[in-house]
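Left out: one protein chain. Kept in place: all the others.
Naming follows writing order (A, B and C), and every chain is counted from residue 1.
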Amino acid sequence: MSEHSSSAKLYWIIWGSLIVLTFVTAGVAYLDLGPFNTIVALTIATCKALLVILFFMHVKDASERLTKVVIISSIFWLLIMLGLSLADFSTRTIGS
Amino acid sequence: MATAAIAPEREDYLNKEYGIRSWLLTVDHKRIALLYLISITLFFFIGGFFALLIRLELLTPAGDLVQADTYNKLFTMHGQVMVFFFLIPSIPAVLGNFLVPIMIGAKDLAFPRINLLSWYLYIAGGALMLYAILSGGVDTGWTFYTPLSTSFSNTHVVTAGLGIFINGFSSILTGLNFVVTVHRMRAPGMTWSRLPLFIWAHYATSIVMLLGTPVIAVTLVLVVLERTLHLGIFDPRLGGDPLLFQHLFWFYSHPAVYIMILPSMGVVSEVMACFTRKRIFGYTFVAMSSIAIAVFGFLVWAHHMFVAGMSMYAALVFSILSYLVAVPSAIKVFNWTATMFKGSISFDTPMLYALGFVGLFTIGGLTGLFLAALGLDVHVTDTYFVVAHFHYVMVGGAVMGYMAGMHFWWPKISGRMYPDSWGRLAALIVFVGFNLTFFPQFVLGYMGMPRRYWDYSHSPEFQVLNVLSTAGATILAVGYLLPMVYFLWSMRYGKPAPANPWGASGLEWMTQSPPTTFNFDETPQVTWEAYDYENIPAPVPEEAFGD
Amino acid sequence: MTDSHAATQHGPELLHHFADEEQQRNSASLGMWLFLGTEIMFFGGMFLAYLVYRLNYFESFAASSRSIAVPLGAINTAVLLCSSLTVVLAVRAAQMGKRKLLIWMLILTLIFGLAFLAIKGVEWHEKYEEHHIPGNFMGRAFDVSDIQRDFPKLHVDPQHAQIFFSLYFALTGIHALHMIVGVGIFLWLIYKAWKGDFGPKYYTPVEIGGLYWHFVDVVWIYLFPLLYLIDRKPL
Partner (left out) sequence: MFESFPLWPQRASTIAGQVDALYVFLVLLSLFMTAAIFTMILIFAIRYRRRPGVQAEQIEGSHKLEITWSIVPMGVFMVIFFWSAIIFFKQRTPPDGAGTVYVVAKQWMWKLQHEEGQREINQLHIPVGKDIKLIMTSQDVIHSFYVPAFRIKQDVLPGRYTTTWFHATKAGTYHLFCAEYCGTQHSGMIGQVVVMEPAEYQAWLSGGGVTQSLAQTGETMFQQLGCATCHRTDGQGRGPNLAGLYGSKVTLVDGRTLTADENYIRESILVPGVKIVSGFQPVMPVFQGLVTEEQLNSLIAYVKSLNPPPSGTAGTPSGVPAGAKLGEGQVQ
């Protein structure tokens, strides 16, 4: 897809930051951040995922709009399933 | 009439090569469509046979034809075979596979070998399902509700579950093929606004197949794991939640009913346009309502669970969203009716089935409003009212659409004309038989007869309606047998079909009947709008028909 | 499990039904992205189960997750990230026609993949030793008394812990299954690269195989925090 292959240096930088982020998320988990532990873990994971998708999977530079639409709609559908199901599970104790 | 009309010897996808290898290893989308046609017809008659046994049992209040567990297996397998092995693949895999490439001017689907793999997955899933049926069947209901399916049933749940799991990938791959083909392989000039509505409908169906089917795949994997390794994900005795299963199951199974109905809507749009010689009223609204149905169809699944113990507030959300999804269907019905205004209407068999579809789908849709109404759903869910509703939409809608499509494109598929008078007779029989079977069930439902009851001797007043329903079922069965007879007859004795027997618009009518393996000698250039019937001469009646 | 690199005739010959090269490559990549969309929904079903039970049985989930070693998990994540790097370098090598580099990168990816599966095997064996496999797998009944002993402050209900481990094995098991299919794909890619089928004009299979591999890596990127790092705060 990418006619011009970007230089290998960029990939090594991305790879380096991914490894660093992995050990950061593992380390941060041992700190007591109250309710923020999960949020921090998920944001780090999302950053790593974005790095892989945008750079390693060439979504940022080479692929066309349709691929981005497919990715975003798949993730949106997952959120529909999780979100609407939670509507039931979280309010079930209120109205029995 | 009985002498075999000799078709002029011209090369087409049927007589290009012969032999079992040429069929079982074909990558031609038209041959794969025929392979699907044969396999889903087989499953249609298996499912139909179970339906007849159920109706015979219900002829009398007491359970006197079969034992209780045999009856439970009958309605379970009737449901599973019909839903997963006939209704979901029928139009997309047969008519869709055959027509999507030709209608957009392509030589074949984007991934021909994956298309063949999709058929083999269907056959593998079907074989597992048949094995489950023959070695004792499943008695959990087609919905596999837990904890009955995971820990209280000792029937072949794992085999049937794996069969449906494998079959799910067949429809995922079909959906994937259609989306990539429509995006990538349209002929020059075939813009999105010139696409036939049949293609719009299949594009919307493919979205639902792609995004919905994996969820039931993983649900069935979890059910199989739970049955074999006694995990606790859905079993309340081990801390699991049966409602979680129902959420995961219905997240796919409600959009699945849109997989079944959307292709039929595409067929009816084509047939309506052709036999009224008119462009569909409000083309963009009808096209966009297909996409709207596919998208909103994913937001409404828990209207199957209003009384299942879910929270009251979530039920409100799903009920209001269910009314939202009813609007695009209403738009379509109004547009089809408006298309007939100032048309030049002829009543060939496809048109009769299409009109039957519009009528029965209207009743099916309206009764859906009863079930989306929370207060009413409490009384009518899990009774024969809901059975009548979904049969009106699936049998009155999807199967009528399938019949309309088969009769409309049979000349293109087989190169032969079928006897139209027999076709119209069969359409009438199907319409009458269908209504006689399922309309009494609305009344039965509101009277309070629960569904899946082997014997109802506690309320003999239900018997009259059940007898009517069984009578209707036999008429319906005859109605469905007739087309198979005269289609097979026409393969040998039917008049050779011209390229465009109905004078219809669409690229598929511009190739020969049946088409060559690569559909077009050279890729067509599209310069006209969809359904430009003012430039297409209506067929001269006597020349078009076989007998 | 199938994927959609259908256009793999020997050499870059154009398949009969595509208009031109460009159309063929874009179709293959669009097909793979749609397939990855279905995979997102496939794993999504299990993520919903995980989410619901984590909200309802948090303490049992937290305690059971503490019984899994983080260092091994972190190393495993790093291994998978390395394999993603070698895949990207392989695709780049194919684009630039460097056949030897391509073959080396594919082999390295394979080695990292097998290393991941080996480490995963070690983790599972450790769970087998500690009787943490749900149900009575090969006669070893599930029992969490050791977790209850290690974390007295957290209420560990054996059934809720069993649900955690059911989801742990379901998620990591199906992920490992996808890894095995990935290893199969890369073995086949190595064979075709060794045969010299890939070059600047035709490298679609390497690219499609790469997309699949990166997706399996992204799933693990989420599995690692969700399964290993639920609650590691000092008690």
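Brief remarks follow.
Note that contacts are C-beta pairs under 8 Å (C-beta built on N, C-alpha and C of every residue); 3 or more make two chains touch, one makes a residue touch a chain.
Just so it is clear, the model here is predicted, and its values are computed rather than measured.
Checked against the full complex, the one of B:T41, B:T60 or B:S346 touching the unshown chain is B:S346.
Here the missing chain is touched by one residue of B:T26, B:S39 or B:T367, and it is B:T367. Among B:I38, B:A127 or B:M312, only B:M312 touches the chain left out of the display.
For the chain left out of this panel, the touching residue among B:N72, B:S290, B:T349 or B:N466 is B:N72. Considering B:I38, B:I320 or B:A499, the position touching the chain not shown turns out to be B:I320 (whole complex).
Within the complete assembly, residues 63, 68-69, 72, 139-141, 145, 147-148, 152-153, 236-237, 242-243, 276-279, 281-285, 306-309, 312, 315-316, 319-320, 323-324, 326-327, 330-331, 333-335, 337-338, 340-347, 355, 358-359, 362-363, 366-367, 369-370, 372-379, 381-383, 443, 446-448, 450-456, 458-459, 461, 464, 533-534, 538 of chain B touch the chain that is not shown.
Where chain C meets the chain that is not shown, the touching residues are 57, 155, 157, 159-160.
Note that only the chains that are shown with their structure count from here on.
Taken as a graph of touching chains, this assembly is fully connected, with contact between every pair of chains. For chain pairs A-C and A-B, the one joined by more C-beta pairs in contact is A-C. Each chain gets one centre point, the mean of its Cα atoms, and the points for chain A and chain B are 37 Å apart.
Measuring from the averaged C-alpha position of chain A to that of chain C gives a distance of 15 Å. Within chain A, residues 66, 73-74, 77, 81, 85 each touch two or more of the remaining chains.
Shared interface positions of chain B, defined as residues touching 2 or more other chains, are 183, 211, 215, 247, 251. Those residues of chain B lying in contact with chain A across their complex are 183, 211, 215, 243, 247, 251, 298-299, 301-302, 310-314, 317-318. Listing the residues of chain C that touch chain A in their complex gives 25-26, 29-30, 33-34, 36-37, 40-41, 44-45, 47-48, 51-52, 55-56, 70-71, 73-74, 77-78, 81-82, 84-85, 87-89, 91-92, 95-96, 207, 210-211, 214-215, 217-218, 221-222, 224-226, 228-234.
Within the complex formed with chain B, the residues of chain C that make contact are 2, 4, 6, 16-19, 23, 26-27, 30-31, 34-35, 37-39, 41-46, 48-49, 52-53, 56-57, 134-137, 157, 159-160, 162-163, 166-167, 170, 174.
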